[in-house]
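Every protein chain except one is present and positioned as in the full complex.
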Amino acid sequence: MGENDANITFFKDGLRLDDRRADELRPLKIEVGVLARADGSCYIEMGGNKVIAAVYGPREVHPRHLQEVTRAIVRYRYNMASFSVEERKRPGPDRRSYELSKVSREALEPVILTSYFPRSVIDVFVEVLQADAGTRTAGINAASVALADAGIPMKNMISSCAAGKVDGQLVLDPMKEEDNYGEADMPIAMTPDGQITLLQMDGHMTPEELKTALAMAMGGCRQVYEVQRKALIDKYNQMEPEIITDQEQPQEAEVL
Amino acid sequence: MSSVLSEIRKDYLYNMILKGTRADGRYFDQYREISIERGVIAKAEGSARVKLGSSQVLVGIKMQPGEPFPDSPNRGVIITNAELVPLASPTFEPGPPNETGIELARVVDRGVRESKAVDLEALCITPGKQVWIIFIDVHILDDCGNLIDASSLGAIAALLSTKVPASKFGLGEDHPLPIRDLPIATTAIEFGDVVMFDPDSDEESIANSRLTVITTADGSICGLQKSGTGVLNPEKIHHIVDIAGENAKEIREKFLEV
Partner (left out) sequence: MDRKVVIPGDLLSEEAKRSGEGTFVKDGKVYSLLYGLANFKDKINVIPLAGKYVPSSGDSVIGIVKDVTFSNWIIDVNSPYDGLLHVSEYPRRVESDEMSKILRIGASIMTRVKDVDSTMKVELTLNDRKLGVLKTGRVIEISHTRVPRLIGKGGSMISMLKRELNCNIFVGQNGRIWINGSADDMDLALKTILLIEKEAHTSGLTDRVIDYLKQEKRARS
């Protein structure tokens, strides 16, 4: 977290720099199935973030020695395009993207039924095309939709959102200035029923603030979930499905 | 998370947990024995060797003048790195840091940076041109679980023993590096609905999730990191945060005098 050198006034008449209330999400747009080659894909705009996620898999693992005999491995690669930030970023992964990739993968893996695809890999690729604070949360939201679009079996969707602290006040879904000059940033990800799969914080919060911020971020995640759900369902909304199944004895699903 | 545990050992650990104990007899929120030795590396500006149970970590601090980052011309620079060298564990391979090593370094860095333990503005030599750069290098010697807590403790202990080598560069007299806070990382794992602090390597390998809480001297939280492929509900998170604070306070009082 930075210092407020710029001496920005974050609140005016109870509204934030972008005219939002403290507990309001930035505008969110989700498009499903935007890439032809990928098995599943999603484009998301979250505030000024423009992020695209693609899923390839399950597919053969290369190199072979990485494969696991009883389940699929999940790989997540978060990458920022050189032109995505104010000062051009050198291409390729840096330490931050390694960490982000790890925690993002760990945010999604709990709901993926990897045991259905032994000896294979599910690859998730996230490219940040334009960055505006909260790229990791946008990436996870897009990845979750892309995984569904690819037909990957999952116990639930994952939705992600951050809470922040600015001028001593807790805010939902911090924008760039709030993230750069605020006092704390807490990105989370969860299932719609409140099981948390990503939790990070840096900055300064009392234990009470932490609990409030967590509840606020969880509320934000629920709002994101509704948008994810609508995007997936709308994709096939206009048609009246007429699917014939030729199977006579569908298998029992395992009791988890 | 760590290497594969045999089914028999996993079951054994699980059964003990159901009975309410851990394999080494500790309580669920109890830490292993901690020992800290400071100033162990003469050539480093500061150093500390931490033993946490059988885990061992050596942290060295090197300081030299250098250029500030363009967006903070009046502030010193902290660079944190962790080396998971092969001698520390059968699962560590030679080569550049992998995601585990990178995550470890970044969490240790978060504790030092977000707590503002080091006054970066006081490290400015000539605004816009020269500032002190602090290298925090974590060298893992023996991985027996909970390297994050051991490394974070090593980092702050090493910083507390650090002398700014001003005379070497003709920048005045050597003096102790001023430290303003004592961030402590406390890590818990969740397994079978039970929360355990300071996991050893067996416990780490059966854990569903791991949560690290970094607290400052006044009990505030300056960092959180969940890792692992499990889920946590808010109640567990609150529980971990509360106990983490108590554990951190105890460790701070016992080992780090102000």
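Going in written order, the chains are labelled A and B, and every chain counts its residues from 1.
Everything that follows uses one rule, which is that a residue touches a chain if its C-beta (ideal position, glycine included) is under 8 Å from a C-beta of that chain, and two chains touch if they have at least 3 such contacts.
All of these numbers come straight from a predicted model, not from anything done at the bench.
Engineer: List the displayed chains that the omitted chain touches in the full complex.
Structural biologist: Those shown chains that the absent chain touches are A.
Engineer: Which one touches the absent chain: A:Ser120, A:Gln169 or A:Thr212?
Structural biologist: Checking each option in A:Ser120, A:Gln169 or A:Thr212, the one touching the absent chain turns out to be A:Ser120.
Engineer: For chain A, which positions touch the chain that isn't shown here?
Structural biologist: Against the left-out chain, chain A lists 39-40, 57-60, 69-70, 111, 113, 116-120, 148-157, 191-192, 228-229, 232-233, 236-237, 239-247, 250-256.
We take it that only the chains that are shown with their structure count from here on.
Engineer: Any idea how many Å lie between the Cα centroids of chain A and chain B?
Structural biologist: That gives a centre separation of 27 Å.
Engineer: Considering the complex alone, what residue numbers of chain B touch chain A?
Structural biologist: Residue list for chain B touching chain A: 97-100, 102-103, 105-106, 110, 113-114, 211, 216, 219-234, 237-238, 241-242, 245.
Engineer: Which stretch or stretches of chain A touch chain B in the complex?
Structural biologist: 1, 95-96, 98-99, 101-103, 106, 109-110, 186, 191, 194-207, 210-211, 214-215, 218
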